[in-house]
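Complex shown without one protein chain; remaining protein chains in place.
We call the chains A and B, going by the order they appear; numbering starts again at 1 in every chain.
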Amino acid sequence: MARYVIVGAGPAGVIAAETLRQQDADGEIVLLGGEPEPPYSRMAIPYYLTGGIEESGTHLRKAQDHYAKLGIEVRQAAVSKVDTGANSLVLADGSALPYDQLLLATGASPVRPPVPGLDLPGVHHCWTLEDARQIADLADPGASVVLMGAGFIGCIILESLLARDVKLTVVEMEDRMLPRMMDQTGGAMIKRWCEDKGTSVLTSTKVTEIKAADGGGLQVVLDSGEQVPAALVVVATGVKSNAELAQDGDIKVDQGIVVDNYLRTSVPNVYAAGDVAQAPDHSTGGWSVLAIQPTAADHGRVAALNMAGVETTYKGNLAMNVLDTAGLVSVSFGRWDGGDGCETAESVDAENFRYMRLVFDGDRVVGALCLGHTDHVGVLRGLIQGDVRLGDWKARLQADPCRIMEAYLGSTLS
Amino acid sequence: MAWARKLLRVDLTKGTCTSEPLNMDWAQRYLGQRGLATKYLTEEIDPKVDPLSPDNKLIMTTGPLTGTCASTAGRYSVVTKGALTGAIACSNSGGFFGNEMKNAGWDMIIFEGKSAKPVYLFVQDDKAELLDAGEHWGTSVWDTEENIKKKHQDPMIRVASIGVSGEKGVKFACVVNDMHRAAGRSGVGTVMGSKNLKAVAIRGTLGVKVKDIGAFMTATANGKAILAENAVTGQGLPTYGTQVLMNVINEVGALPTRNHRDVQFEGAGDISAEKMHEKRASDGKSNLITNGACFGCTIACGRISQIERTHYTVVDRPQYQKASGGLEYEAAWALGAATGVDDIDALTFANFICNEQGYDPITFGATVGAAMELFETGAITTKETGGIELKFGNTKALTELAEQTGRGEGFGAEIGLGSKRLCEKYGHPEMSMSVKGQEFPAYDSRGIQGMGLAYATSNRGACHLRGYTVASEILGIPEKTDPLATEGKAGLVKAFQDATAAFDSAGLCIFTSFAWTLEDVAPQLDSACEGEWSVEKLLEVGERIWNLERQFNLAAGFTGKDDNLPARLLKDAAKSGPAEGKVNGLGEMLPEYYQLRGWTTEGVPSNQTVERLGL
Partner (left out) sequence: MNTGKRLMQKSLHIDPGKCTGCLQCEMACSLDNEGAFNPAKSRIKVFDFHAEGRFVPYTCTQCAEAWCMKACPVDAISVDTLTGAKVVSDALCVGCKVCTIACPFGTINYNQTTGKVLKCDLCGGDPECAKACPTSAITFIDADWTGLERMRDWASKTDSGTRAEA
């Protein structure tokens, strides 16, 4: 009977555990989490912050006995070392946990920029449930809040902070919001949308220091010399994979833990999935770390199938993000920024906050951006990841890029 | 319930859009769509107004059932004073636009005044705004529709627009929605053009509810079952479309041919439904690609056709090589029999152009027929036609004029006057085959007597959709009457006219009446709408609407003398077929009709009638 050990109780770990159980009714499955919580979803944190759900609403599975029923042993135990030679883990308390097949799904951690004052009380990341509790405590209606970073995660948090009616200032070092998810056109529209809603957005601006203010609170010093008072500073300046565990063994590590098309690391019975994994990339043909939920879910499933002996090739990472910024929904897929030899089709209605951009490589769609669209956007994934050859539909999409659903049906069902 | 209870008033002069509650008292008396909009129009404009002046108004209107799952309940109408006729105009269209308007929460949109520059109305649920149409002015219906969807980045928007012909004042321009569905007759698109209103684009997401959903689902399911079992609506129309009539009407000797000089067309078979189905030798394909439905329609008579790629009309013109709305019977007749042209692909092409540039194929074909007679009799020559040898049967002349009329250019601009003005201009008013300025559709009243009376008394000018006695006289629905007899036709015409007014005001397609009577409609309305809707009430509403329209026309300056037919139909006997030797017996039917209607011998509703109907 095989013993599967999964390190990390986020979505990648949980989906892997469940998939393993489907494939192998008898194997022993141990799921290790490093935080003092039941398996939960970081992605749900923003909805906890808005008050939309209770803490329990962030839990990945709702039934108390869900894991027990499936015979999955969930343990809170931080892992300090992987001994690939001995096929065994060393836990924080020094005990050993042997495995036959190992999955590393330890996720990522927020990056701490080199800014003085980040350890002051009132400065928080927004990554764990514990962080969220702290933020919820400080982000009262009317409170001044500075959000450092207007990337994807920053913008998600922005939405929940706005919902809490705080007085918000967003500081982004780059020249637009969402520099890695939106182009200039889209980023500018989102910025204008936020400003219309009364949020101050400072792009091309750096935080140089955070100081304790006289009489309590914080002062956020900007490179413009300006100082913004704040009761709370939320730091969302990027994440990096939690690959340290794998660092000193035979497991190949680059930006994350490097895996092949089967989500297997350089050690045959060790797999990696989710934010920690650097996996083959569908768009570039290289390897990438994509710290997003759908990728974590796909990785978890495909890794588990392979661990259980059902050989399954992973089609490759595809960047995909959906974001709701105070009612303005934006979506990005794949190589939206184009690149060598790519063609684009765009439709811009700035006044009404609607935007659609498609990127083609030959007669395939390889990337897309949309703003203000919610209908059938998933089909962009189908078009891109399915490598759908568009034929005449390419010209029609060039004439009107919003016809994605018709293009998909027209090219696949004919 | 059923009604959205709201109308949108758009003042084009001021550029404002305002919401008003719908007058629900009127709704109980005029139901909706044709009836209710006519009530609003008669209350709001002077019937003597020049149809193309800013003082005329244009109303787009749905019925209470529009947007529900009752079969065919996606209709809307355009009501105004007609540019072609100067009479009340109400043109009904299917497609999907009507549903969209209702789903956006509007029973009606009233356009008034005139915009200083071209605009279009954009409606998203309760948000409505007038937007600049500069970039769309001068483009076809097809391009306008596509470009508006593209601009707003929403392929689900539904658009009703006018083509270049409507901008250029072609007198029989229509309002086209969903590429090939049109509020076709009487020049309602011309009125829209005169207001500098290029299009109305709507996206509706609010939903439509009915009074008693349980009863409504039962009533509509019963209705659908009847349509499915009926030979005409269950088989004939879906398979052959309205074109099923071409050979039938030719055989009974009532297919007006070459400007009504003949009543049978030797080329009928070549332009018939059967021909559209036939596989071509050249490419093994048929003209007809498929049938298509309008919103909610379980009949699906619509034709989607494609022209043979090598046909002269489409070579090197890919936009016409695609499938689009194909020939309906009336269009096939007007473009074909009326002009003596029997090339199905040429007719399909002309029909595409009618849709693309937004004008009525019936009036167009009939006017070309009249012009051909003018040409053959020497009243006009190639000097007037710009070199076109305008002889009956000249296929290329037909397609060339279709394009010219679409652009409002060349001799097409003169065709754009309609036959009455054209024939008067060249000194032969008798050659115009029209009543109250509007051309006949595809039934010769020498072979189908009742239709003569229906045409003569139709409130919007010659028309088959105001009292389709063909159903009884030819098809035996609800019972067979002798097409060559005049006895009993006055009553028949009145009954059809009143019932039709009720159907047209409900949001339903009149083709349901091949299978449904008001007995089948009443339970659908009664379960959907506030108030009680019995057959008797519907008949009364129908009659009230008919009389209201009549009063409008009388006030506009029409008299009983206009309830007439061209001399050709009254004096020149049919030359062949079962009706050989016959003329139309209008004189025998009209007095009885007036009497049954409760009108004076001058054709004016008597005080008693006015009172009885509460007008």
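We take it that contacts are C-beta pairs under 8 Å (C-beta built on N, C-alpha and C of every residue); 3 or more make two chains touch, one makes a residue touch a chain.
This structure is a prediction, so every number in the text was calculated from the model and none was measured.
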{"item": "For the chain not depicted, the shown chains it touches", "value": "A, B"}
{"item": "Absent-chain contact - pick from A:15, A:235 or A:307", "value": "A:15"}
{"item": "Touch criterion as defined above, residue of A:227, A:266 or A:312 at the omitted chain", "value": "A:312"}
{"item": "Sole residue of A:106, A:199, A:293 or A:317 that reaches the chain not shown, by the stated touch rule", "value": "A:293"}
{"item": "Contact set of chain B toward the excluded chain (per top definition)", "value": "67-69, 96, 99, 103, 156, 179, 203-209, 213, 224, 228, 238, 289-298, 300, 302, 304-306, 322-324"}
{"item": "Residues from chain A at the interface with the omitted partner, ascending", "value": "11, 15, 18, 22-23, 41-44, 46-47, 52-53, 57-62, 66, 70, 293-294, 297-298, 301-302, 305, 310-315, 320-322, 324, 327, 329, 331, 333, 374-382, 385-388, 404-406, 408-410, 412-413"}
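As a convention for this text, only the chains that are shown with their structure count from here on.
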{"item": "Chain A-chain B separation of Cα centroids, rounded to whole Å", "value": "57"}
{"item": "Residues of chain A touching chain B in the complex", "value": "347, 349, 352, 354-356, 372-373, 375, 399-400, 402-403, 405-406"}
{"item": "Residue ranges of chain B touching chain A (in the complex, touch as defined)", "value": "146, 149-156"}
